[in-house]
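Structure below; questions to follow.
Removed: one protein chain of the complex. Kept in place: all other protein chains.
Order of writing sets the labels: A, B and C. Residues in every chain begin at 1.
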Amino acid sequence: MVKVKIVGAGGYGGVGAIEILYRHPEAEIVALVDLLDTGKKISELYPHLLGICDLTITHPDDDSTDADVVFFSTPDRVGMKTAPGYFSKGYKIVDYSGDFRFDTEEAYAEYASRINLDTDHLSPDLLPHSAYGLAELHRADIGKAKIVGNPGCFAVSASLGAAPAVKAGLVDYNNMIFDAKTGVSGAGKKASPLFHYPHRYDEMNAYRVCKHQHVMEIERELGLLAGGDIKITFNTQVIPVVRGIMTSVYAKVNEGISYDEILSAYRDFYKGEPFITVIDENGSAGNRHVRGTNRCVLWVNLDRRTGTMVVMSHIDNLLKGQAGSAVQNMNILFGLDETSGLKTPGMYP
Amino acid sequence: MVKVKIVGAGGYGGVGAIEILYRHPEAEIVALVDLLDTGKKISELYPHLLGICDLTITHPDDDSTDADVVFFSTPDRVGMKTAPGYFSKGYKIVDYSGDFRFDTEEAYAEYASRINLDTDHLSPDLLPHSAYGLAELHRADIGKAKIVGNPGCFAVSASLGAAPAVKAGLVDYNNMIFDAKTGVSGAGKKASPLFHYPHRYDEMNAYRVCKHQHVMEIERELGLLAGGDIKITFNTQVIPVVRGIMTSVYAKVNEGISYDEILSAYRDFYKGEPFITVIDENGSAGNRHVRGTNRCVLWVNLDRRTGTMVVMSHIDNLLKGQAGSAVQNMNILFGLDETSGLKTPGMYP
Amino acid sequence: MVKVKIVGAGGYGGVGAIEILYRHPEAEIVALVDLLDTGKKISELYPHLLGICDLTITHPDDDSTDADVVFFSTPDRVGMKTAPGYFSKGYKIVDYSGDFRFDTEEAYAEYASRINLDTDHLSPDLLPHSAYGLAELHRADIGKAKIVGNPGCFAVSASLGAAPAVKAGLVDYNNMIFDAKTGVSGAGKKASPLFHYPHRYDEMNAYRVCKHQHVMEIERELGLLAGGDIKITFNTQVIPVVRGIMTSVYAKVNEGISYDEILSAYRDFYKGEPFITVIDENGSAGNRHVRGTNRCVLWVNLDRRTGTMVVMSHIDNLLKGQAGSAVQNMNILFGLDETSGLKTPGMYP
Partner (left out) sequence: MVKVKIVGAGGYGGVGAIEILYRHPEAEIVALVDLLDTGKKISELYPHLLGICDLTITHPDDDSTDADVVFFSTPDRVGMKTAPGYFSKGYKIVDYSGDFRFDTEEAYAEYASRINLDTDHLSPDLLPHSAYGLAELHRADIGKAKIVGNPGCFAVSASLGAAPAVKAGLVDYNNMIFDAKTGVSGAGKKASPLFHYPHRYDEMNAYRVCKHQHVMEIERELGLLAGGDIKITFNTQVIPVVRGIMTSVYAKVNEGISYDEILSAYRDFYKGEPFITVIDENGSAGNRHVRGTNRCVLWVNLDRRTGTMVVMSHIDNLLKGQAGSAVQNMNILFGLDETSGLKTPGMYP
């Protein structure tokens, strides 16, 4: 059994991991750590966990429980500060923030500057041991890494939505547009006027228009696939859905490329992937396909009138976009079945 | 492995059972039956089931697959018509409707007349083999039965909410009031103007005021506990929640009864019950405690100013109120661990 | 034109008054006062007001604009502190809080103690000039008053729902039960974890069970009608509706009283009332009847099996439950048509 310690257990990312790991046949949670609510049982905070997980939340300084892996479900710059201690004791590490998504100090600095953080990485020595945790693109690297930088939720949706077309060179990747809509849980559990129920229930709006920090991950990933620099237009919106991301991916199709070639590229690229579903233009897709699951559903369309590929990319932002990917990465780190704990229907309606 | 056939698989009650049985270590679904969508995979109708359950829906007349138990997730009078065939082949039966909730033809006739159905029971011979499927009140009977009449969702909430106080004789049970609110999924998956999204999103209303058919089950159950006839006031309302029932139970407390006696009565009555949580007046409870779980949470309060007991009874109408109880009853019918497949956190948020 | 100054303009109670007064042919807003956001236009905070009301928010100390009436859409104990200054200048006053709902210092003290406030009234000299602002019960008093204590939203719903039956002596008013459900806007615009969108969207829960401070107003009002002391059981719940209150009123009907007598009592009591609609048991009612309007809709039912009257009382908590009643009271204070500004359909859906 892989022993898991979750730091930042009291947030949505922590509770998501608890829900998954409860079902995981080869892993168990041994410690829940948070700055807030220490001394309380997690099931007091989240009563749906009663009888499922009744562990007591401990303070970050409490080091009494050993584990094999630590999940940092924490804000930027927390994981990088605490990671060295765990690393030196042989823990593997999955960090949800941007701390280990970039393998150079320069790239981190650029990322950090976008969100007004200090730009110095606090654990540069660890970067060579890290991998970017988008399993469908970096499975082998993750398998060899000690630390995984879990990808941003929007980046999962966008990168998976465009990767096959970019890799196969089917589209003009210098002019791609990503129109992304997220549910409210993407902003976490902290109450704010923007997410106050009476304000949000019939509200929708763009935010940080073309300035969202996840764009860096997407451009890096697509650039690697294209073999060159890529700049994308990436627009983020929040709508009154609780969990889910829907990203429309638009790209001009190169001369002479048919719909069947595009579809084949997607099917081939994701062949055998346990969590990717490709749907053709005669089908349909929506949040229902992915809500409560670790799946990414890609609905591949072509606007023949304008020669534009339109891929609708759907994930559950709290699963494939966060805790689900974290567990998927943990499974790879420990050589377990990659789907362990993750084959779940969620619940409908 | 208990082999399960689900008739009426395409409704919310069917899909709920599929979600649970997928997790069940000692049961497996062998056939999905419905009048609609035969020939389609269930995962085409419910895409979140992709890779979880991809069985093809068969017609009721298709008798090619054998099973140990059949779930009738069907409207009133379907189960009683088809049950004899299954019964004679040795199947056990769990029926979601009112068909087997009453053990006499007379009681059934009264029930049926309330909802304008034919009043003759079509399988009176089977009634002696049936039990009422509220496990906390009839566990022993269910264990000896062949057929279980799964209780109405409101009846689960109301009966469990009042049972201990009535049994212990702490309240004036001739003047009890049950104010019940249900989420919209209680009306099933059939679209209707009342549940059209733009109409329902900020709507709340009572319906069948004091005429809901579930009142009969509740009065019968409480009457059995009281050892006499009981008439209750039972009012049903629908609100823009998707899954969940919250019932306020009001009863005048008998002279000299203290809050501690009431609380003790609830704690004693449900001692050892795996799915019942009693919360005292210093705690709190809400739909979050039960959503996605098979739990019934009872928050026991006393208005000392008026001498009125106020119990807030919460269930997930699709789990403890329907498919969860169905599987719980199946577990009892087959001597399995009663919680098998049912210890699930749901998902939050 | 009646000149209106709104103190606490930035909250839901303020914006509600602005929306109404914009339509009011005989009143105009001359000043918006708030502690927060001074110097900003109200339409910056509430962009739907752009071009409707673009007044700048001023600080409470800014006394440069004269008015005829001041609305205190402020928390408890703000109005009573500031009222004397306005009163001495001849302003009429409508206060939304509990400050002027009670006409004796003793009654105020009891109210204040329930919500853990200081119990001394700061302007006892003003109490003789005040009236309780439930127009249907105190129209004449309001007409003669200088200060109106606008009623609590729950109190409006409950008092109007029970008044005719109590007044006519048709029910046992010592055992009445009020089961009240409110939309989330009742808690105001301040963000909190309980009203965070992802938490609230499928949540429902009771709170302050049988301890809500509005119970005092209701008991006082019903006691006045009954000619004696009344104690009621009053339970409050919050559900994921944005605006609306639905209160179920339960009372045992006295021996020999028929449904028709009850219905007649309601019809007679509210005869000619512009904002009250009585619906008989063959009709139906819901939040749609009142959302966006100043109406109170009473659906009068009788459970003949148990001899229990069940009245479903519906209001929009932000209109008849708050700003609508405030303007209705202002109309009475100034001898205007009581419905001025208040005949609005809201919007559907």
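Convention: a contact is a pair of C-beta atoms (placed from the backbone, for glycine too) under 8 Å apart; a residue touches a chain by one contact, two chains touch by 3 or more.
All of these numbers come straight from a predicted model, not from anything done at the bench.
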| item | value |
| --- | --- |
| Omitted-chain contact residue, chosen from B:22, B:201 or B:334 | B:201 |
| Hidden-chain contact residue, picked from the options C:49, C:70, C:155 or C:222 | C:49 |
| Residue of A:47, A:79, A:183 or A:321 touching the missing chain in the full complex | A:183 |
| For subunit B, residues in touch with the removed chain | 12, 183-185, 189-193, 195-202, 240, 242-243 |
| Touching residues on subunit C - with respect to the absent chain | 12, 15-16, 18-19, 22-23, 46-53, 185, 189, 201-202, 242-243, 274, 277, 285-286, 288-293, 295, 297, 343-349 |
| Missing-partner contacts on subunit A, residue numbers | 175, 177, 179, 181, 183, 198-199, 201-207, 209-210, 231-233, 235, 237, 239-244, 246, 248, 250, 252, 281, 284-288, 291, 299, 301, 303, 305-306, 308, 310, 312, 349 |
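Convention: only the chains that are shown with their structure count from here on.
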| item | value |
| --- | --- |
| Most remote chain, CA-based centroid, reference being subunit A | C |
| Subunit B and subunit C, separation of their C-alpha mean positions in angstrom | 38 |
| Numbers and ranges of subunit A residues touching at least 2 other chains | 12, 185, 189, 201-202, 242-243 |
